[in-house]
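Just one protein chain is left out here, and the rest sit where they should.
Moving on to chain A:
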Amino acid sequence: MIASHSVLRRPLLTAVLGASCIMPALAYADINPEFFGYARSGIGSTSGGGSQTCFKASGAPAKYRLGNECETYAEIGLGAQLYQQQDTSFDFASRVAYVTAQDNDDESLKDDDNNISLREMYVSGNNVVGGLPGASLWAGKRFYKRHDIHMNDFYYWDVSGPGVGISDIDVGTGKLSFAWTRSEGDDDGDGLFPDAGQQISDDTLDARWSDIPVNPGGSLELGVDYGRSSLSEWQKDYYDDQGVDYDEGDKGWMGTIEHTQSGWFGGSNTFAVQYATDGIITRDGNAVGRGTGALRQEGSMWRALDHGQVWLIPDQLDMLYALIYEDKDMDDNTGRKWFSAGVRPVYYWSDIMSTAVELGYDHIEPQSGVTGYNDSDHHLTKLTIAQQWSAGRGAMIRPTIRLFATYAKWSGDAYTDARNANSLDTGAGPNNVDFDDTDGLTFGAQMEVWWGS
(Lines give C-alpha, C1' and ligand atoms only; values in the text may rest on other atoms or scores of the structure.)
Protein backbone atom coordinates (compact mmCIF):
# COMPACT_ATOMS: atom_id res chain seq x y z
CA MET A 1 0.00 0.00 0.00
CA ILE A 2 2.73 2.41 1.00
CA ALA A 3 4.83 1.45 -1.96
CA SER A 4 2.04 1.83 -4.45
CA HIS A 5 1.10 5.13 -2.88
CA SER A 6 4.56 6.56 -3.31
CA VAL A 7 4.67 5.38 -6.91
CA LEU A 8 1.36 7.04 -7.59
CA ARG A 9 2.75 10.31 -6.31
CA ARG A 10 5.55 10.16 -8.80
CA PRO A 11 3.89 10.26 -12.18
CA LEU A 12 7.18 10.73 -14.02
CA LEU A 13 8.74 7.77 -12.36
CA THR A 14 5.57 5.81 -12.91
CA ALA A 15 5.73 6.72 -16.57
CA VAL A 16 9.32 5.56 -16.81
CA LEU A 17 8.57 2.32 -15.03
CA GLY A 18 5.47 1.87 -17.12
CA ALA A 19 7.31 2.45 -20.34
CA SER A 20 10.23 0.24 -19.44
CA CYS A 21 7.93 -2.58 -18.42
CA ILE A 22 5.90 -2.00 -21.60
CA MET A 23 2.73 -1.91 -19.58
CA PRO A 24 -0.21 -1.06 -21.81
CA ALA A 25 -1.82 1.34 -19.36
CA LEU A 26 -0.65 3.13 -16.30
CA ALA A 27 -2.43 2.19 -13.14
CA TYR A 28 -3.26 5.64 -11.88
CA ALA A 29 -6.18 7.78 -12.85
CA ASP A 30 -5.73 11.37 -13.85
CA ILE A 31 -8.47 13.82 -13.05
CA ASN A 32 -8.95 16.02 -16.06
CA PRO A 33 -11.26 18.79 -14.92
CA GLU A 34 -13.94 19.89 -17.31
CA PHE A 35 -14.66 23.58 -17.25
CA PHE A 36 -17.89 24.66 -18.86
CA GLY A 37 -20.45 27.38 -18.64
CA TYR A 38 -22.29 30.31 -20.04
CA ALA A 39 -22.17 34.06 -19.53
CA ARG A 40 -23.63 37.27 -20.80
CA SER A 41 -22.91 40.79 -19.66
CA GLY A 42 -22.87 44.29 -21.02
CA ILE A 43 -23.90 47.87 -20.69
CA GLY A 44 -26.87 49.77 -22.01
CA SER A 45 -28.81 53.00 -21.77
CA THR A 46 -32.32 54.14 -22.41
CA SER A 47 -32.67 56.98 -24.86
CA GLY A 48 -33.83 60.01 -22.90
CA GLY A 49 -31.87 59.00 -19.85
CA GLY A 50 -31.35 56.21 -17.39
CA SER A 51 -29.89 52.77 -17.67
CA GLN A 52 -31.12 50.16 -20.12
CA THR A 53 -34.81 49.28 -19.98
CA CYS A 54 -35.65 45.77 -21.07
CA PHE A 55 -38.92 45.42 -22.92
CA LYS A 56 -41.17 42.55 -21.97
CA ALA A 57 -44.93 42.44 -22.38
CA SER A 58 -46.62 42.08 -18.99
CA GLY A 59 -48.24 38.68 -18.67
CA ALA A 60 -45.81 37.10 -21.14
CA PRO A 61 -43.40 34.50 -19.82
CA ALA A 62 -40.60 35.57 -22.18
CA LYS A 63 -39.12 38.43 -24.16
CA TYR A 64 -37.03 38.47 -27.32
CA ARG A 65 -33.51 38.71 -26.02
CA LEU A 66 -31.20 40.26 -28.61
CA GLY A 67 -30.22 43.71 -27.33
CA ASN A 68 -32.88 43.27 -24.65
CA GLU A 69 -31.09 41.78 -21.66
CA CYS A 70 -30.30 44.02 -18.73
CA GLU A 71 -28.26 41.83 -16.41
CA THR A 72 -25.05 39.92 -16.03
CA TYR A 73 -25.91 36.26 -15.97
CA ALA A 74 -23.29 33.57 -15.72
CA GLU A 75 -23.07 29.86 -15.06
CA ILE A 76 -19.72 28.44 -14.08
CA GLY A 77 -19.49 24.66 -14.27
CA LEU A 78 -16.83 22.28 -13.09
CA GLY A 79 -16.86 18.55 -13.51
CA ALA A 80 -14.72 15.53 -14.18
CA GLN A 81 -14.85 11.94 -15.23
CA LEU A 82 -13.92 10.20 -12.00
CA TYR A 83 -13.90 6.60 -13.09
CA GLN A 84 -13.77 4.75 -16.35
CA GLN A 85 -13.38 1.06 -16.98
CA GLN A 86 -14.42 -0.39 -20.32
CA ASP A 87 -17.79 1.21 -21.09
CA THR A 88 -18.56 2.06 -17.49
CA SER A 89 -17.89 5.54 -16.23
CA PHE A 90 -18.84 7.89 -13.44
CA ASP A 91 -18.99 11.61 -14.08
CA PHE A 92 -19.38 14.48 -11.68
CA ALA A 93 -20.72 17.91 -12.62
CA SER A 94 -21.46 21.09 -10.71
CA ARG A 95 -22.72 24.50 -11.68
CA VAL A 96 -23.13 27.81 -9.89
CA ALA A 97 -25.13 30.65 -11.43
CA TYR A 98 -24.69 34.36 -10.82
CA VAL A 99 -27.00 37.27 -11.57
CA THR A 100 -26.22 40.94 -11.09
CA ALA A 101 -28.15 44.03 -12.12
CA GLN A 102 -25.26 45.86 -13.84
CA ASP A 103 -25.14 48.68 -11.29
CA ASN A 104 -21.45 49.16 -10.64
CA ASP A 105 -18.10 47.53 -10.15
CA ASP A 106 -18.72 46.05 -6.73
CA GLU A 107 -22.12 44.38 -6.71
CA SER A 108 -22.90 42.26 -3.71
CA LEU A 109 -24.57 39.03 -4.66
CA LYS A 110 -26.77 39.50 -1.59
CA ASP A 111 -28.36 42.69 -2.95
CA ASP A 112 -31.97 42.59 -4.04
CA ASP A 113 -31.55 42.26 -7.80
CA ASN A 114 -28.51 40.01 -7.53
CA ASN A 115 -28.18 36.36 -6.79
CA ILE A 116 -25.87 33.42 -6.54
CA SER A 117 -27.44 30.00 -6.77
CA LEU A 118 -26.33 26.43 -6.80
CA ARG A 119 -27.85 24.93 -9.93
CA GLU A 120 -26.10 21.58 -10.38
CA MET A 121 -24.31 19.05 -8.23
CA TYR A 122 -24.70 15.50 -9.46
CA VAL A 123 -23.06 12.27 -10.39
CA SER A 124 -24.07 10.13 -13.33
CA GLY A 125 -23.02 6.55 -13.82
CA ASN A 126 -23.02 5.35 -17.39
CA ASN A 127 -23.52 1.66 -18.11
CA VAL A 128 -23.71 0.85 -14.42
CA VAL A 129 -27.05 -0.96 -14.52
CA GLY A 130 -26.79 -4.50 -15.80
CA GLY A 131 -29.20 -5.27 -18.62
CA LEU A 132 -29.57 -1.62 -19.57
CA PRO A 133 -26.57 -0.89 -21.77
CA GLY A 134 -26.12 2.74 -22.66
CA ALA A 135 -28.34 3.94 -19.84
CA SER A 136 -27.23 6.51 -17.33
CA LEU A 137 -28.14 6.42 -13.65
CA TRP A 138 -27.93 9.77 -11.93
CA ALA A 139 -28.63 11.44 -8.62
CA GLY A 140 -28.20 14.94 -7.27
CA LYS A 141 -29.46 18.26 -8.47
CA ARG A 142 -29.13 19.03 -12.12
CA PHE A 143 -30.44 20.65 -15.25
CA TYR A 144 -32.52 17.84 -16.61
CA LYS A 145 -32.99 17.66 -20.40
CA ARG A 146 -34.26 21.21 -20.58
CA HIS A 147 -36.20 22.31 -23.65
CA ASP A 148 -36.00 25.96 -24.59
CA ILE A 149 -36.29 28.46 -27.40
CA HIS A 150 -32.99 30.26 -27.55
CA MET A 151 -34.02 33.56 -29.13
CA ASN A 152 -36.51 34.53 -26.42
CA ASP A 153 -34.97 32.48 -23.60
CA PHE A 154 -38.27 30.65 -23.18
CA TYR A 155 -38.17 27.33 -21.33
CA TYR A 156 -41.20 25.19 -22.07
CA TRP A 157 -40.17 21.88 -20.53
CA ASP A 158 -37.85 21.97 -17.57
CA VAL A 159 -38.19 19.86 -14.43
CA SER A 160 -34.65 20.59 -13.23
CA GLY A 161 -33.87 20.38 -9.56
CA PRO A 162 -32.70 17.85 -7.00
CA GLY A 163 -33.61 14.41 -8.18
CA VAL A 164 -32.79 10.92 -9.23
CA GLY A 165 -33.33 9.15 -12.48
CA ILE A 166 -32.28 6.73 -15.11
CA SER A 167 -31.97 8.18 -18.55
CA ASP A 168 -31.47 7.14 -22.13
CA ILE A 169 -32.42 3.49 -21.83
CA ASP A 170 -32.08 2.13 -25.32
CA VAL A 171 -35.32 0.39 -26.20
CA GLY A 172 -34.50 -0.30 -29.83
CA THR A 173 -36.85 2.37 -31.07
CA GLY A 174 -35.72 5.46 -29.23
CA LYS A 175 -34.73 5.93 -25.60
CA LEU A 176 -36.65 5.95 -22.36
CA SER A 177 -35.87 8.22 -19.41
CA PHE A 178 -37.43 8.42 -15.98
CA ALA A 179 -36.83 10.96 -13.27
CA TRP A 180 -38.12 12.12 -9.91
CA THR A 181 -37.33 15.75 -9.20
CA ARG A 182 -38.35 18.33 -6.66
CA SER A 183 -39.02 22.04 -6.52
CA GLU A 184 -39.98 23.09 -3.03
CA GLY A 185 -41.36 26.50 -2.27
CA ASP A 186 -43.16 28.46 0.37
CA ASP A 187 -45.68 30.03 -1.99
CA ASP A 188 -49.03 28.31 -1.97
CA GLY A 189 -50.47 30.73 -4.49
CA ASP A 190 -52.76 32.25 -1.88
CA GLY A 191 -50.26 33.90 0.43
CA LEU A 192 -51.56 31.85 3.35
CA PHE A 193 -48.42 29.90 4.05
CA PRO A 194 -47.54 30.36 7.73
CA ASP A 195 -43.84 29.80 8.06
CA ALA A 196 -41.26 30.39 5.38
CA GLY A 197 -38.93 28.06 7.21
CA GLN A 198 -41.23 25.18 6.34
CA GLN A 199 -41.57 24.31 2.70
CA ILE A 200 -44.23 22.77 0.55
CA SER A 201 -42.67 19.80 -1.16
CA ASP A 202 -43.49 19.76 -4.84
CA ASP A 203 -42.57 16.50 -6.45
CA THR A 204 -42.49 15.81 -10.15
CA LEU A 205 -42.34 12.47 -11.89
CA ASP A 206 -41.09 12.72 -15.44
CA ALA A 207 -41.14 10.04 -18.14
CA ARG A 208 -39.91 10.55 -21.68
CA TRP A 209 -39.59 8.50 -24.80
CA SER A 210 -37.20 10.31 -27.09
CA ASP A 211 -35.34 9.80 -30.35
CA ILE A 212 -38.20 7.91 -31.97
CA PRO A 213 -37.41 7.95 -35.69
CA VAL A 214 -40.52 8.83 -37.65
CA ASN A 215 -39.28 10.22 -40.95
CA PRO A 216 -35.89 10.80 -42.58
CA GLY A 217 -34.02 13.22 -40.31
CA GLY A 218 -37.06 13.59 -38.10
CA SER A 219 -37.67 12.22 -34.65
CA LEU A 220 -40.40 12.35 -32.08
CA GLU A 221 -40.30 12.81 -28.33
CA LEU A 222 -43.23 12.00 -26.07
CA GLY A 223 -43.27 12.98 -22.44
CA VAL A 224 -45.55 13.08 -19.45
CA ASP A 225 -45.00 14.85 -16.16
CA TYR A 226 -47.02 14.43 -13.01
CA GLY A 227 -46.49 17.01 -10.29
CA ARG A 228 -48.07 17.43 -6.89
CA SER A 229 -47.62 19.22 -3.62
CA SER A 230 -46.74 16.63 -1.06
CA LEU A 231 -48.34 18.17 2.03
CA SER A 232 -47.29 16.92 5.43
CA GLU A 233 -49.91 16.11 8.07
CA TRP A 234 -49.53 19.43 9.85
CA GLN A 235 -49.74 21.32 6.57
CA LYS A 236 -52.98 19.51 5.70
CA ASP A 237 -54.39 20.35 9.13
CA TYR A 238 -53.38 23.96 8.68
CA TYR A 239 -54.99 24.32 5.28
CA ASP A 240 -58.10 22.45 6.45
CA ASP A 241 -58.40 25.05 9.20
CA GLN A 242 -57.99 27.83 6.65
CA GLY A 243 -60.73 26.31 4.53
CA VAL A 244 -58.43 25.76 1.56
CA ASP A 245 -59.58 23.00 -0.75
CA TYR A 246 -56.34 21.55 -2.06
CA ASP A 247 -57.76 18.33 -3.43
CA GLU A 248 -57.37 19.20 -7.12
CA GLY A 249 -55.27 22.32 -7.31
CA ASP A 250 -52.21 20.85 -5.68
CA LYS A 251 -51.59 18.34 -8.41
CA GLY A 252 -51.43 18.40 -12.16
CA TRP A 253 -49.91 16.81 -15.17
CA MET A 254 -48.40 17.90 -18.43
CA GLY A 255 -48.09 16.04 -21.68
CA THR A 256 -45.64 16.95 -24.42
CA ILE A 257 -45.34 15.81 -28.02
CA GLU A 258 -42.35 17.19 -29.85
CA HIS A 259 -41.06 16.65 -33.35
CA THR A 260 -37.56 17.68 -34.35
CA GLN A 261 -36.46 17.78 -37.96
CA SER A 262 -32.77 17.93 -38.78
CA GLY A 263 -31.43 18.79 -42.20
CA TRP A 264 -34.08 21.52 -42.37
CA PHE A 265 -32.72 24.18 -44.76
CA GLY A 266 -29.28 23.58 -43.31
CA GLY A 267 -30.57 23.83 -39.74
CA SER A 268 -33.34 22.24 -37.75
CA ASN A 269 -36.98 22.75 -36.81
CA THR A 270 -38.78 21.82 -33.62
CA PHE A 271 -42.54 21.64 -33.26
CA ALA A 272 -44.17 20.92 -29.92
CA VAL A 273 -47.68 20.64 -28.51
CA GLN A 274 -48.28 20.62 -24.76
CA TYR A 275 -51.27 20.28 -22.48
CA ALA A 276 -51.08 20.87 -18.74
CA THR A 277 -53.49 21.01 -15.81
CA ASP A 278 -54.01 22.49 -12.35
CA GLY A 279 -50.95 22.23 -10.10
CA ILE A 280 -48.48 22.47 -12.96
CA ILE A 281 -49.79 25.79 -14.20
CA THR A 282 -50.21 28.97 -12.20
CA ARG A 283 -51.77 32.30 -13.04
CA ASP A 284 -48.43 34.12 -13.03
CA GLY A 285 -45.80 31.48 -13.56
CA ASN A 286 -44.66 29.67 -16.64
CA ALA A 287 -45.75 26.04 -16.93
CA VAL A 288 -42.67 23.91 -17.50
CA GLY A 289 -43.89 20.53 -16.28
CA ARG A 290 -43.05 20.63 -12.60
CA GLY A 291 -45.25 21.06 -9.55
CA THR A 292 -45.63 24.70 -8.57
CA GLY A 293 -46.79 24.61 -4.97
CA ALA A 294 -50.02 26.37 -5.83
CA LEU A 295 -52.79 24.61 -3.93
CA ARG A 296 -56.05 25.71 -5.47
CA GLN A 297 -55.28 27.26 -8.84
CA GLU A 298 -57.26 25.04 -11.11
CA GLY A 299 -57.42 25.22 -14.83
CA SER A 300 -55.81 23.94 -17.99
CA MET A 301 -53.31 25.09 -20.55
CA TRP A 302 -52.68 24.41 -24.21
CA ARG A 303 -49.45 25.40 -25.87
CA ALA A 304 -48.19 24.94 -29.41
CA LEU A 305 -44.84 26.19 -30.59
CA ASP A 306 -42.49 25.95 -33.50
CA HIS A 307 -38.92 27.19 -33.59
CA GLY A 308 -35.63 26.58 -35.29
CA GLN A 309 -32.76 27.79 -37.36
CA VAL A 310 -32.44 27.89 -41.15
CA TRP A 311 -29.77 28.96 -43.61
CA LEU A 312 -31.35 31.27 -46.17
CA ILE A 313 -28.07 31.70 -48.07
CA PRO A 314 -25.48 29.07 -47.14
CA ASP A 315 -22.62 30.57 -45.12
CA GLN A 316 -24.01 34.09 -45.62
CA LEU A 317 -27.42 34.48 -44.06
CA ASP A 318 -29.14 32.38 -41.44
CA MET A 319 -32.19 32.94 -39.31
CA LEU A 320 -33.61 31.94 -35.95
CA TYR A 321 -37.38 31.93 -35.71
CA ALA A 322 -40.04 31.20 -33.09
CA LEU A 323 -43.80 30.98 -33.05
CA ILE A 324 -45.76 30.34 -29.83
CA TYR A 325 -49.41 30.13 -28.92
CA GLU A 326 -50.45 29.47 -25.36
CA ASP A 327 -53.95 29.47 -23.89
CA LYS A 328 -53.99 29.35 -20.11
CA ASP A 329 -57.58 28.97 -18.95
CA MET A 330 -57.86 29.30 -15.17
CA ASP A 331 -61.13 28.43 -13.41
CA ASP A 332 -61.07 31.80 -11.64
CA ASN A 333 -60.41 33.59 -14.97
CA THR A 334 -56.92 34.76 -14.04
CA GLY A 335 -55.28 33.14 -17.07
CA ARG A 336 -54.51 34.63 -20.46
CA LYS A 337 -53.79 33.85 -24.05
CA TRP A 338 -50.27 34.56 -25.33
CA PHE A 339 -49.20 34.77 -28.91
CA SER A 340 -45.56 35.32 -29.77
CA ALA A 341 -43.59 35.43 -32.99
CA GLY A 342 -40.02 36.40 -33.72
CA VAL A 343 -37.30 36.19 -36.33
CA ARG A 344 -33.59 36.87 -36.07
CA PRO A 345 -31.85 36.94 -39.45
CA VAL A 346 -28.07 37.32 -39.30
CA TYR A 347 -25.92 38.31 -42.25
CA TYR A 348 -22.26 37.24 -42.08
CA TRP A 349 -19.88 39.76 -43.60
CA SER A 350 -16.91 37.58 -42.78
CA ASP A 351 -15.98 34.73 -40.48
CA ILE A 352 -15.90 37.24 -37.64
CA MET A 353 -18.31 40.06 -38.31
CA SER A 354 -22.06 39.87 -38.75
CA THR A 355 -25.16 42.03 -38.60
CA ALA A 356 -28.20 40.71 -36.76
CA VAL A 357 -31.73 42.02 -36.82
CA GLU A 358 -34.33 40.70 -34.40
CA LEU A 359 -38.01 41.41 -34.74
CA GLY A 360 -40.25 40.12 -31.98
CA TYR A 361 -43.94 40.42 -31.25
CA ASP A 362 -45.88 39.42 -28.14
CA HIS A 363 -49.64 39.68 -27.74
CA ILE A 364 -51.44 39.12 -24.43
CA GLU A 365 -55.16 38.60 -24.07
CA PRO A 366 -55.98 38.46 -20.33
CA GLN A 367 -58.98 36.65 -18.92
CA SER A 368 -61.57 38.71 -17.07
CA GLY A 369 -60.19 38.10 -13.60
CA VAL A 370 -56.67 39.37 -14.26
CA THR A 371 -55.32 42.02 -11.91
CA GLY A 372 -51.78 43.24 -11.49
CA TYR A 373 -51.16 44.24 -15.08
CA ASN A 374 -52.99 45.69 -18.07
CA ASP A 375 -56.22 43.69 -18.01
CA SER A 376 -57.13 44.44 -21.61
CA ASP A 377 -55.53 43.07 -24.77
CA HIS A 378 -52.07 44.50 -25.21
CA HIS A 379 -49.09 43.83 -27.39
CA LEU A 380 -45.42 44.69 -27.72
CA THR A 381 -43.20 44.80 -30.79
CA LYS A 382 -39.43 45.09 -30.56
CA LEU A 383 -36.87 45.58 -33.26
CA THR A 384 -33.14 45.30 -32.69
CA ILE A 385 -30.20 45.86 -34.97
CA ALA A 386 -26.85 44.61 -33.78
CA GLN A 387 -23.37 44.55 -35.18
CA GLN A 388 -21.63 41.41 -33.95
CA TRP A 389 -18.13 40.04 -33.77
CA SER A 390 -18.14 36.29 -33.22
CA ALA A 391 -15.86 33.28 -33.36
CA GLY A 392 -17.35 32.06 -36.64
CA ARG A 393 -20.52 31.92 -38.68
CA GLY A 394 -23.84 30.64 -37.39
CA ALA A 395 -26.58 31.55 -34.94
CA MET A 396 -25.18 29.25 -32.25
CA ILE A 397 -21.54 30.30 -32.48
CA ARG A 398 -20.04 32.10 -29.51
CA PRO A 399 -18.29 34.08 -28.10
CA THR A 400 -19.98 37.16 -29.50
CA ILE A 401 -19.52 40.84 -28.79
CA ARG A 402 -22.34 42.99 -30.08
CA LEU A 403 -23.32 46.65 -30.30
CA PHE A 404 -27.06 47.05 -30.42
CA ALA A 405 -29.93 49.47 -30.68
CA THR A 406 -33.41 48.27 -29.69
CA TYR A 407 -36.67 50.00 -30.40
CA ALA A 408 -39.90 48.78 -28.81
CA LYS A 409 -43.47 49.90 -29.19
CA TRP A 410 -46.43 48.74 -27.16
CA SER A 411 -50.13 49.40 -26.67
CA GLY A 412 -51.34 51.08 -23.49
CA ASP A 413 -49.32 52.87 -20.81
CA ALA A 414 -46.02 51.30 -19.89
CA TYR A 415 -46.65 51.39 -16.13
CA THR A 416 -49.32 52.49 -13.70
CA ASP A 417 -49.01 55.81 -11.91
CA ALA A 418 -47.34 53.93 -9.06
CA ARG A 419 -44.90 52.49 -11.62
CA ASN A 420 -46.28 49.01 -11.32
CA ALA A 421 -46.62 46.79 -14.38
CA ASN A 422 -49.20 47.80 -16.91
CA SER A 423 -48.35 46.86 -20.48
CA LEU A 424 -44.69 46.43 -19.64
CA ASP A 425 -43.43 43.90 -17.14
CA THR A 426 -41.43 45.58 -14.35
CA GLY A 427 -39.28 42.62 -13.45
CA ALA A 428 -37.09 42.52 -16.53
CA GLY A 429 -34.58 45.12 -15.36
CA PRO A 430 -34.55 48.88 -14.81
CA ASN A 431 -37.80 50.62 -15.82
CA ASN A 432 -36.61 53.86 -17.32
CA VAL A 433 -39.30 54.78 -19.83
CA ASP A 434 -42.00 57.19 -18.70
CA PHE A 435 -45.10 55.58 -17.26
CA ASP A 436 -47.33 56.78 -20.10
CA ASP A 437 -44.83 56.16 -22.90
CA THR A 438 -45.85 53.78 -25.65
CA ASP A 439 -42.43 53.32 -27.15
CA GLY A 440 -38.80 53.34 -26.14
CA LEU A 441 -35.28 53.06 -27.48
CA THR A 442 -32.23 51.54 -25.87
CA PHE A 443 -28.69 51.02 -27.04
CA GLY A 444 -25.59 49.40 -25.68
CA ALA A 445 -23.15 46.55 -25.94
CA GLN A 446 -23.20 42.96 -24.78
CA MET A 447 -21.06 39.88 -24.83
CA GLU A 448 -22.34 36.35 -24.84
CA VAL A 449 -20.29 33.20 -24.49
CA TRP A 450 -20.61 29.53 -23.74
CA TRP A 451 -17.92 26.94 -23.58
CA GLY A 452 -17.15 23.44 -22.46
CA SER A 453 -14.40 20.93 -22.81
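FYI, a contact is a pair of C-beta atoms (placed from the backbone, for glycine too) under 8 Å apart; a residue touches a chain by one contact, two chains touch by 3 or more; residues count from 1.
In the analysis below, contacts and distances are computed from a predicted model.
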Chain not displayed: protein name in its UniProt record ("Carbon monoxide dehydrogenase", "Stage V sporulation protein AE", "Response regulatory domain-containing protein" or "Maltose operon protein"): "Maltose operon protein"
Full-complex contact with the absent chain, from A:P33, A:G134, A:G217 or A:G427: A:G217
Contact with the hidden chain (one of A:G42, A:P61, A:G77 or A:G125): A:G77
Candidates A:G48, A:P133, A:G369 or A:G427 - the one touching the absent chain: A:G48
Where the unshown chain meets chain A, residue by residue: 9-10, 12-13, 15-16, 19-20, 36-38, 45, 47-48, 75, 77, 95, 120, 142-148, 157, 160, 210-211, 217, 219, 221, 260, 262, 268, 314-315, 349-353, 355, 385, 387, 391-392, 394, 396-399, 403, 405, 407, 433-434, 437-441, 443, 449-453
